[in-house]
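Partial complex: the chains shown occupy the same locations as in the complete assembly.
As written, the chain order gives the labels A and B, with residue 1 at the start of each chain.
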Amino acid sequence: MRVKMSPGGPEVSRLAYGAWRLLDDGQGADVQRVLTLIETCLGCGITTFDHADIYGGYRVEEAFGAALKARPGLRQRMELVTKCGIMLVNPARPKTWIKHYDYSRQHIVESVERSLSNLGTDYLDVLLLHRPSPLLDPDEVAEAVNALVTQGKVRHVGVSNFTPAQVDTLASRLSRPLVTNQVELHPLRLEPFLDGTLDQCLQRRMSPMAWSPLAGGRLLKGEGQAESRVRAVLSALARQYGAEMDQVIYAWLLRHPANIIPVLGTQRLERVTAAVRALELKMDTQDWFAVWSASSGAAVP
Amino acid sequence: MRVKMSPGGPEVSRLAYGAWRLLDDGQGADVQRVLTLIETCLGCGITTFDHADIYGGYRVEEAFGAALKARPGLRQRMELVTKCGIMLVNPARPKTWIKHYDYSRQHIVESVERSLSNLGTDYLDVLLLHRPSPLLDPDEVAEAVNALVTQGKVRHVGVSNFTPAQVDTLASRLSRPLVTNQVELHPLRLEPFLDGTLDQCLQRRMSPMAWSPLAGGRLLKGEGQAESRVRAVLSALARQYGAEMDQVIYAWLLRHPANIIPVLGTQRLERVTAAVRALELKMDTQDWFAVWSASSGAAVP
């Protein structure tokens, strides 16, 4: 269950928990509820928590941090990933009038300081640049993150949703290797398997993190043709492996040689604990291609 | 006629013969017929024979090997290329129920052992990975092929139908450079000239092999608009150069600076011997672009 994200990178759990939708269910930021979620994750070996400054309209980090503050021993039992760079039009950021990106040195540093404060910690295990920006200056970013690393506020740096060219360019300026590229990865999105994104992760020995591993629910409930085809195959595999659909989907991602780290987004605690069983499902190669071919709509060439 | 496929690669003939369709004409695997074909090729300087485990429903290698066994001196007068990795749904492989790829260490080794046995030889000049697989683990492949190279069973390694990112990733793990990327190349398929595939061959000094150099007959008989436009230009060039259409097409490929090696697929012996004349046709630059522009449907930008 424990893996190195990259040769010089952090040790993380093979499954991560994503706090993206932590406040989406309208139940608010009740500390006890967040504590239960955290303990459930830690109890089944999920120690890596994925955040972003913007999640929940800039409020998730703080809600999560309140739990950490309430139970001081927790922080050292987990790895915290958070992100910066997206600027939302949101009451919490009155100066922002259009959605944009900001990778100025000043913004990166301020965003990290704010995340540290919100999360109630003095270091991030991994800082990710949330999305590539056409205005990203790799020299300026390198200056900012190198300073944060030197100060111990950030231990490792990665990116999210970057193309291979964007990764190469940024990496050429950083003093240490990037540890991950977090991208949307699931059986309905085959592009990253084909367009060089996962090839680059293999070449650079970065474990990709997979956001929306269940395709935001489309795999379980979507009604498009590809969705229906893939679901039919997944259902058959679930029966065959004696597993649930979501476990089969995670196992499909885990089977890839790049050591994909699925980021679980579910709010249902029983799906979190159940997910861990995916680590034991060794998906057969032909079964893997059955899912692939159902998604692409054709046999492989 | 003899060229190095890459600086440290094998010496091969500038035209290769492709055994893909060896059994397609329903005449079966008569040894004498295969011997005649081989002698015809060797007689006109075509010494490189292109195979794959799967050709002819897993039966071409054996038919070809029967001829080599019948005439033991032949093997040392030729170079043998074969491929592995595609798993066909075929009576010869009852465990395969869906077309897929297998680049596990075990499969690569077994596939090569079987090819050696079928071909009646104790070494392959070049082993190609037949198609990129989303599950290809470059470390595992490197282990397998490095072992085969060390044992002398495989002298050189290449790929087929790989993107530049896939080549770079695999190459980063191999102890020796890849010697070729065999791709579909002909005047109706301009993508590899534009998408980095041939640029990478130039940069890495790998000679690409061109499969379906006549576009599977479409160039000679196809009725689409691009096909008709290109054929009109090729016909005019054939008259002008005093050559046949197929010779002009090979000459068009041979004119490229990457040292493209066309893989002849014809079963007609007179087209094999005639093909060699393409090596003497030095295609004029403007003529080359006339074919290009007929294919793309517009003058170059």
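The definition used in the following text is that contacts are C-beta pairs under 8 Å (C-beta built on N, C-alpha and C of every residue); 3 or more make two chains touch, one makes a residue touch a chain.
Predicted, not measured: the structure shown is a model, and the values here were computed from it.
Student: Just want to confirm the stoichiometry: 2 copies shown, so how many copies does the whole thing hold?
Tutor: 3
Operating definition for what follows: only the chains that are shown with their structure count from here on.
Student: How many degrees of rotation map chain A onto its copy chain B on CA atoms, rounded to the nearest 5?
Tutor: Rotation angle, to the nearest 5: 120 degrees.
Student: When the centre of a chain is set as the mean of its C-alpha atoms, what distance in Å lies between chain A and chain B?
Tutor: The computed centroid separation for chain A versus chain B comes out at 42 Å.
Student: Inside the complex, what are the residues of chain B that reach chain A?
Tutor: 87, 96-102, 104, 131, 134-140, 161, 163-166, 168-169, 172
Student: Enumerate the contact residues on chain A facing chain B in the complex.
Tutor: Contacts found on chain A: 164, 190, 193-196, 198-200, 202-203, 255-257, 285-286, 288-290, 292-293, 299-301.
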